[in-house]
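Removed from the display is one protein chain of the complex; every other protein chain stays in position.
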Amino acid sequence: MMLVILAILVWIGAWALNGWLTRGGRHRSPVVRTAVPLIFGATVLLVWELLVRGLEVPPAILPAPSRIGATFAGNLPILWGDFVQTILKGALSGLAIGVAAALVVAVLVDRYDVLRRGLLPVGSFMAALPIVGVAPIMVMWFGFGWQSKAAVVVLMVFFPMLVNTVAGLQDTTQMQRDLMRTYGAGYWPTLFKLRLPAAMPFVFNGLKVAFTLAMIGAIVAEFFGSPTQGIGFRISTSNGALQLDMVWAAILVGALAGSAVYGIISLIERGVTFWHPSQRT
Amino acid sequence: QDAVTLQLKWVTQAQFAGYYAAQEQGFYDEENLDVTILPGGPDVAPTQVIAGGGADVIVEWMPAALAAREAGVPLVNIAQPFDASGMQLTCWADTGIESPEDFPNHTLGVWFSGNEYPFLSWMSQLGVATDGKDEDGVEVLKQGFNVDPLIQRQADCISTMTYNEYGQVLDAGVTPEELVNFKYEDQGVATLEDGLYVLEENLQDPAFVDRMARFVRASMRGWEWAKENPEEAAQIVLDNDETGAQTIEHQTRMMGEIAKLITDADPALDPAAYERTVATLMAGGSAPVISATPEGAWTAAVTDAAKAQ
Amino acid sequence: MAAASLSQTSAPVIAARDLNLVFQTADGPVQALKDVSLSVAKGDFVSFIGPSGCGKTTLLRCVAALETPTSGTLTVNGLTPDEARRARAYGYVFQAAGLYPWRTIAGNIRLPLEIMGFPRAEQDARVDRVLKLVDLAGFGRKYPWQLSGGMQQRASIARALAFDADILLMDEPFGALDEIVRDRLNEEVLNLWARTGKTTLFVTHSIPEAVYLSTKIVVMSPRPGRITDVIDSPLPRERPLDIRESPEFLAIAHRVREGLRAGHVEL
Amino acid sequence: MAAASLSQTSAPVIAARDLNLVFQTADGPVQALKDVSLSVAKGDFVSFIGPSGCGKTTLLRCVAALETPTSGTLTVNGLTPDEARRARAYGYVFQAAGLYPWRTIAGNIRLPLEIMGFPRAEQDARVDRVLKLVDLAGFGRKYPWQLSGGMQQRASIARALAFDADILLMDEPFGALDEIVRDRLNEEVLNLWARTGKTTLFVTHSIPEAVYLSTKIVVMSPRPGRITDVIDSPLPRERPLDIRESPEFLAIAHRVREGLRAGHVEL
Partner (left out) sequence: MRRAVLPVLWVVMALLALWYVAAIPMNIREVVTEAERGGAEVWGGTAAERQDRSAWALALRNPSVALNGWAQERPRLPAPHQVAQELYASTIGEEVFGRRGFFQTGELSNRSLVYHAGVTLGATVVGFLIGAAAGVLLAIGIVHNRAMDMSVMPWAVISQTIPIVALAPMIIVVMNSVGVQGLLPKAVISAYLSFFPVVVGMVKGLRAPDRMQLDQMHTWSATQAETLWKLRLPASVPYLFASLKIAIAAALVGTIVGELPVQRGGLGARMLAGSYYGQTTQIWAALLMAAVLAAFLVWLMGWLERRTLRAMGVPA
């Protein structure tokens, strides 16, 4: 009970601290900018730890963060293997193929009006489809290895990417297009010098969505069959064996990898679309 | 009426016909019990459900139950309706596998989530490594929920239950001659399946023991009835299946095969079978399933009370 | 070609006769241009002035082959507008600078040169030359958003000048700028025009601007867009800013204002 | 209050002394206003003119208590700007009409009245009155996008008038409109001002507009924003549009232009 009260106090204290830090002009300093979210994250972990201990939650239901951390540190080789299997082989290869395919098709769709009017409605229909449902089919078609995971990922990322890119390719103003015409520019110069650069902010938006979908797809597909490693494999088998600390350690791998890739995409975005108002602060 | 919540190990199917039959035939009512049967599924760990207080009693395989015991969930076997194991490894004959010695260099499908223990134990007794296909190792796949890996020849062998997946292989048009089966029972690595487990602390309470005794008694009547009326039992299972995906043919056949695993009406655990299970699990080589001989992992109190009336 | 133009007395660069243009819209047809006839001689600076929606932009777009008239004839250097477009006869400057934000100023000016396939060295030389011409030497490596609105607009004029188009089309190029900057740019446009002698069509809403810049002022009235007055300016080619307070200037401005007010729809 | 203003000779509505305002930006401090002193009497129409970035908007925002000066004193009706704001002393009209597209014209005008808690019947009465005042009677149930730009701007003026603020602040209200529409609205603003006698502060980039409208013209120069000239207009209160071609008008315009050019930074 003491611990529960302590947890509540920690929570209130942390909020007060963050409130103080963000008041006045302080919030502009880079130190505060990083400190505030870190304090929040640390508070969540601390409150979790205190509540688990205070309420004596069985570790088979919810392990304490300290325990998860210990398990994580103690199983680095296994978790590294899972990371390679699921993120590098499954998610990223599928993402690469799906994105590349979507970019090519987007250019075609943008070029041929029939395709735009035909494929885009079908595309947005498919984009809303719960593609996770095809995971068992892909495992049946492409086997237990990373290939079937990549296939699921390709299907999941293709349409969001397509829809975004097509929108981007069309995000040019009448004026910009007219300018190209007064230069007597043909299709290809217009594509390379106007449409593709203009589409980049949309492409990156799509990429951020596609990436989270890729993670989901790769992990869920492992539930339907996998070799004996992978984040999804680890989560489902450890869960069956009541090793919840291992389950959370595997989730941590996913979250770390996810945040890292998200950060990398954001960095590249910054480099490529430096000119866009949203990047210019 | 006393409430009892039963968590099944798997989806609603004839593997659990006895419980559904007891429910539908009113055997539980006669024992003044109000039983709720929760179906399981591929990612439902009954041990976790009972640890969280979501069930009073679960149907579980002994390896998973003992592993959970070591993980801090003190499960106790109170009854063992299934006397024999139905688990086997089914292989294509044309892969050249004739005996367990031929496994190396092949790909084997195995169920995980706590069901891999007997397999790992068996392999370690055979001295076969499980981390890759080579001269003295096999490639292990986490087998999904169906027999496609075998049909599609993605695996040379897959785990099957005599009563379920094996039948599905045959349903797919494969003839028994094309297949080779290795029953765990025949290989001396059989572990006890489908027992009833409760939390140790509950057994302190005589009222709980009495409730479980009545539950076990009624359940066994259910099993008796199901064995005698396989078609009706299959139909009852079908009616209780909320997914509506089962077929009567498949459930009837499953009922027939299940009946073979319940050799007598005695729900009491056979200590010899228990010892054999523990020995198998302890022999897990470098990573045994359980590291110490479990103490108090089963009790005859409930079955004795059930028989005493 | 040369023989043909010599044989004519006025040798018009742009000759429009009875142009009509009707847009088909959801609300029915909109007549944007009605019976527009106009001839522009080489080296003319023609301003178009008229209330919003009177068809100034549409007329310019017809000349640049961005719209096709519904009826009437329009020739540019004796060619159809589309042929002239493909011969790269136009330098078009829009109201907003319309620079591509992902290219530097120099990159923006180079864009048409790349498309037209100028050799690399020539590109560089031309970019340098026009940057100097519009007084932006040293800003080539900046990005558009790093420049003030006036500088952006000058860059966009530089871009239109870079490939030596015969005709400069400017559609309210200074509409978005403040009056002081505008004065300055007006002076510069006039200088530029004096130096290059390019035939220029210029759309504006500002009466002083139109009078100050032009050799010919075309006053238009809306719905359907017609030309109501064409004023040949008696002002000298050399025009200091002060000329705007001279009586001749005010007289022309008055004539333009009256023309405008007559044609203007009730608010 | 009444006694106080009678006892003073000039009774300024707005009195600023030595105002300074420095913005702290990422690139270092920007001095937007430097030593600005100004006094505005009741019923004055004051125009602020100056190149872009000279602090016109900032000064208006200080008066409206939207910015706080770094130093100096500023009183409005003898109160601090913030007290005056809370006493609802201001009607602020921005460059774009800024009407809410999801409210009708009447709904837009009613918005400040709702916020200030006027009773419903009173709201209706006031909306009707100001709609008539700006000549938009009958358009109350239209949505903003169904009106022309000029009508929208008038609606936005109506909104600022609806709650009887003491002081009307207008920041380039006609910057986005074409010259002809602008002329018309200038006439109407003048009428309105004559009828209501409201103290008005008006920011513009257009010299004729400033001269035409004002009783007092404040010329500003940028970086740091200073007042370089304050011109009290000798023009009569009654001003037909033609007055803009009169010599007095041109003389003032010339003085404003010279003042501007002197202070204007090199482009």
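The chains carry the letters A, B, C and D, assigned in the order they are written, with residues numbered from 1 in each.
FYI, a residue touches a chain if its C-beta (ideal position, glycine included) is under 8 Å from a C-beta of that chain, and two chains touch if they have at least 3 such contacts.
Treat the numbers as computed from the prediction; the structure is a model and nothing was measured.
The chain that is not displayed touches the following shown chains in the complete assembly: A, B, D.
The omitted chain makes contact with just one of the residues B:V4, B:A17 or B:V44: B:V44. When the missing chain is restored to the complex, the residue among D:V30, D:A96, D:V230 or D:I243 that touches it is D:A96.
Which of A:Q147, A:Q176 or A:T212 touches the hidden chain is settled by the complete complex: it is A:T212.
Seen across the whole complex, the unshown chain contacts subunit A at 15, 18-19, 21-23, 27, 32-33, 36-37, 39-41, 44, 61-62, 114-115, 117-119, 121-122, 124-134, 136-137, 140-141, 212, 215-216, 219-220, 223-224, 231-232, 235-236, 239, 244, 247, 251, 254-255, 257-259, 261-262. Within the complete assembly, residues 11-12, 38-45, 48-55, 92, 94-95, 144-148, 151-153, 168, 171-173, 175, 241-246, 250 of subunit B touch the chain that is not shown.
Even with one chain removed from view, subunit D keeps its contact list with that chain: residues 61, 64-66, 85-86, 88, 90-92, 94-96, 98, 100-104, 111-112, 114-116, 143, 145, 163.
One rule holds for everything that comes next: only the chains that are shown with their structure count from here on.
Of the two interfaces, A-B and A-C, the higher number of touching C-beta pairs belongs to A-B. Mean C-alpha position of subunit C lies 34 Å from that of subunit D. Chain centres here are Cα means. That of subunit B falls 84 Å from that of subunit D.
Here the spacing of subunit A and subunit C, counted between their Cα centres, is 49 Å. Multi-chain contact residues of subunit B, defined as those touching 2 or more other chains: none present.
In subunit A, no residue reaches two or more other chains under the touch definition. Under the contact rule stated at the top, the pairs of chains that touch are A-B, A-C, C-D. Subunit A meets subunit B in the complex at residues 58-61, 136, 139-140, 143-144, 222-228, 233, 236-237, 239-243.
Only residues 42-43, 45, 47-48, 51-52, 64, 67-68, 71-73, 112-116, 130-131, 139-145, 148-149, 152, 154-155 of subunit B touch subunit A when the two sit together in their complex. Interface residues of subunit A, counted against subunit C in their complex, comprise 173, 175-176, 178-185, 189, 193-194, 197, 200, 273, 275-277, 280.
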